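Working notes for the structure below.
As you look at this complex, bear in mind that one protein chain is not there, while each of the others sits in place.
The first chain written gets the first letter, and so on, giving A, B and C; residue counts start at 1 in each chain.
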């Protein structure tokens, strides 16, 4: 179905000021939406209060209102502009809340404004804890068991459910103090007793504690014709317990078999369908690393920070497509903006590995608690793409611009063995470098896994990097000899092991400056050696389709591989 | 001179991850630049590592590289793409640093890449403390006197300079501890003695302390033909000592006479000329509130966060114009994108008042130090526009989306009188509401000024708002009577004072919800009363020229005034 | 150990030997799925082919005992960018390289799989070889003597030698005794041109027992098992070589409800007058959009085929029911009157999306209506 011809003008809600947990991704999404709607001939009216965005640029919308994002101001704009539709699912929580309030206040009805995209009902269902749990039960998708307890007598329910461990969280305490993890009935009663006493409203929440479970996300899209696709899945390096915005994340998932991948994909599509979402949606799932059991953790019934990451990781313009869906277009009527030959109705196939690392503001908030938990603390993030996880990770680290260029930060080597163990156990911003330090000190992957619950696959990759580092250190002389060999016609033949080590290090993303420091070969000499050996990077295209089709959009990353595509 | 025809392709450097003090403004600036360059027929190549931005959208540049922003990766891209020019002044400090490193590493020379826009020499001059001080001395622009002292014997220089107070800062201490303000010779020796002992390198920096001086900024632009203009000036609500990114800011300046305004404008233009900047530049000046004395505090030789604010405050697209200047165009050859009839070579005339308020992350960093000082802590900002300062301020507060909708936050009323005084004296994120609370408790403007050094003009505006609040409180009955008067033909005639108060409150930006709470008139009734009285907002256009010319770009704000422009 | 991947057209790639040492040859194709290498390896439709996997990190989760789609590894060879030596997954039994070595599959790693994909995209599929003991010229000489992929009938290679039974109680082929009674609500007779076990598992979930017949079975042998429905399986090779099977199917038409999948779709098409043509580089992956022309709905499908039906020749009431949104090729047929449906893609998934599993349900509907 082509776009709804009864729509002539659309009000787009911006996302307001940038706060922790909500950065430029909504600016990105909103701007893409404005462009997508105008492309379809619609008149776009925009409200936003943030000056430091491209969205409030004068030529982004047909009319821009610099106003607070609240009911009073939005109602006025609606009264004046009489838009036919309202697009609220691209401005983050701010836009969504405002749309809900406008509907509840009767403004949308009064002025005949249709909420485009996902219906409010769906948003409410996704966001209200109880409604969401009920819906999941209806469609047979599991949510972690949980109880709200206001009296010790009610503890028999969770105690007898046979679910261990349980996490106990007192409600309404300052900073969430007084909770804990109960591994058995006695501990449950003890912690809950303490928690009830601490809670200002004598209330504790008890929930299955998914310790060490994998955290997986799916970015899904659906149109009004019920066609639904997944744009991208992502796997968190950090297991459950760390907000996905504070996690190191890979796309696509790395440790899931096809069966696990498809099981969670199917669940995600079932959810987007059951909610009736028209547009984009983010589903967060938790998967037992030891069985097929999984739980639905959270659903964001809108374009989110993860969607922005998924868009850039795959080349698939989620916000753009979501905007077109919102005006009635179907996925199979929207062009794939990258290939320009296929349609938006497909699932991107990646032939590279994406690593995202969050950027935290602890350099500015020196005294702040650097532990990362379920409330996001990062201000920004970097993404890197490579043909290997190691390469992408090393590039992402260098992109952080925080002075760390590789496997060592400034503090991990100063920690005692006991402190290292603690740093592995308690997630904080620089855990990555505690892990590399642990491997340097000879800790086994199993030991690090036992402390951190991080999947051994990721840990093996880190240990591989540390292995290379250590081999480089012990082969300094060999590398100097190699770099100084001016006579040999065939360096690979005369120094096979040294060349192989150098190649391995570059493929794994070791920067020349690090290689130089470790090996003692000056950086410039190292570079010319690499050129002689042909160990030079090439560029590959991000094309949404693993080269199956020719792509029109030139979006590149570097890697150490054979063919340069430009 | 039209754009340099020898340029065919330009490499644009993005700004990397979002960190505190560097939000989406560089995404905005960089995207504008990409568009501006492509508009002129140039091929744009982009490097950035941040997925959560519109800049890394596939259709922003002709080629996008998702890579770390460092010499190694940029050099590779340069080697492959062979751009004719490099634009680095729109990606914040990241882009600027990288350009400098590329030049120093000889990469630009090797591949014949011209650094477009501001020469590196100018950047170095602006950023190197000593070079900058020397240049300012050469051109006769004052910088605050300062000394670096490594031995107590050197204290005689600052002691005998007759400048008081002096701020003493020990170098290389953790968190800057051990400094202080010296009001006389004895205090100087005492603090410096302590500071030298605390400094790891036995070094203290002593500088004229500009306590209570006004902080004023000018956004200036210059082209290669030496035509230079100021796009906007801004005045900080918070006097010297608070980072401008953490200050409440108004545009244009409010308390400067034309003579002061022009004096600082002339100084700013002199500086941009002396540095030889080609593009945008931000000059921060400090003005004695009691004389014509001023000091140059800092120069950002590039588009900055302030530039983004200035762009949105004036409608003048600084980044776009800076990009065009960088490729050789002159200010009088670039179209004014707002009027589309005049040129970029003019100075915007505002006929409204802009208020920016920073958005801090203290809701997420509960334990963090909420004092705001010279190191920026805000993550985002909101901007509001109105025909009065009061209206703009009240709108900006509502845009913060932090639960505060007017003159009261959640804590100020709980503070003791002594704590209020402290909250006025020590700048922190919610000082604004400590001020309104102080006025509620009967503090005089002079007293608040004495504690806070905030200009009485701003304080009087806040007191005006509190006055209205108090009058509303004591006129609840009258307002209820007015709202319930269904018979009167002419409400203004029968309730002249109540109507005037209501009008004054709305003009000053009081939200209906606040009026309802204070007066006891239900919000809906109040709204219908306003409609009967014709106290309804209108929309006015931001047009860069105070209505002197017709504007093509529809960029609006609401206000309580006569004419609606749409 | 150094290994070479040499193409018929003379291009070659240098990598490292993976799995068994030696030589393998076949038609080189690529698959763009990001997961499912184990299922791909054991998919009979890849018989005679060297599969190049576009996702660069392969072997991450190792190999397990469950996700196997036939009785052996079916691909001729495998090409990967990186093979993970230390897999991580709770079901993992062995690493990919051990599995390949144990099963004597000659594979190659450390090559630019994206470059290979682009080459195949541009030049089309062709014969290639993986070799660890030849020069390029030697390998080319050997390739030049190899018969073309189209000349072989791979269904004969992959089909079951004897009929067997699969029901809910089995997770592997069970002996079929034509005298034994039914164990499920429906009995399906499946003509095995290269069936994947997940088809049998899927049918079992719909309360069907399946009798799997060799592709050489006659229509009377098949009908003798008194099936409620007949299924034509996927399989490898050029459909044009399968004249006898087409003839068998012609005899089955009108007898029972028929479901054709993949090669089964093409065989049905042939039985109704259509011809097939070779695609330049086929459809192999987990992300192909297919539109149901009846409902307008689009499904993301798992695909693996190198040939497509030419819809022009279709006759006797057969019509196109599904098309591929990428290239418009035929993806499914439906008979206007008879209970015959078929799709070119994989309702059994494994690997790939399970969106089309409903298609088995449609077949059940036809059976239950007709029966």
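Everything below uses one rule, namely that a contact is a pair of C-beta atoms (placed from the backbone, for glycine too) under 8 Å apart; a residue touches a chain by one contact, two chains touch by 3 or more.
Everything numeric here is computed off the predicted structure, so don't read it as measured data.
The hidden chain, counted over the whole complex, makes contact with B.
Screening B:79, B:121, B:186 or B:351 for touch with the missing chain picks out B:351. The chain that is not drawn here is touched, among residues B:39, B:131, B:332 or B:417, by B:332. Listed by residue number, the positions of subunit B touching the unshown chain are 225-227, 229-230, 252-259, 261-262, 265-266, 269, 289-291, 330-332, 342-343, 345-353, 387-389, 455-457, 460, 540, 545-550, 561-563, 565.
In this text, only the chains that are shown with their structure count from here on.
If each chain is drawn as a node and touching chains are joined, the picture is a simple open line.
Subunit A and subunit C, compared by their mean Cα positions, are separated by 35 Å.
Put simply, the C-alpha centre of subunit B and that of subunit C have 63 angstrom between them. Residues of subunit C in contact with two or more other chains: none.
Shown for subunit A are the residues that touch two or more other chains, of which there are none.
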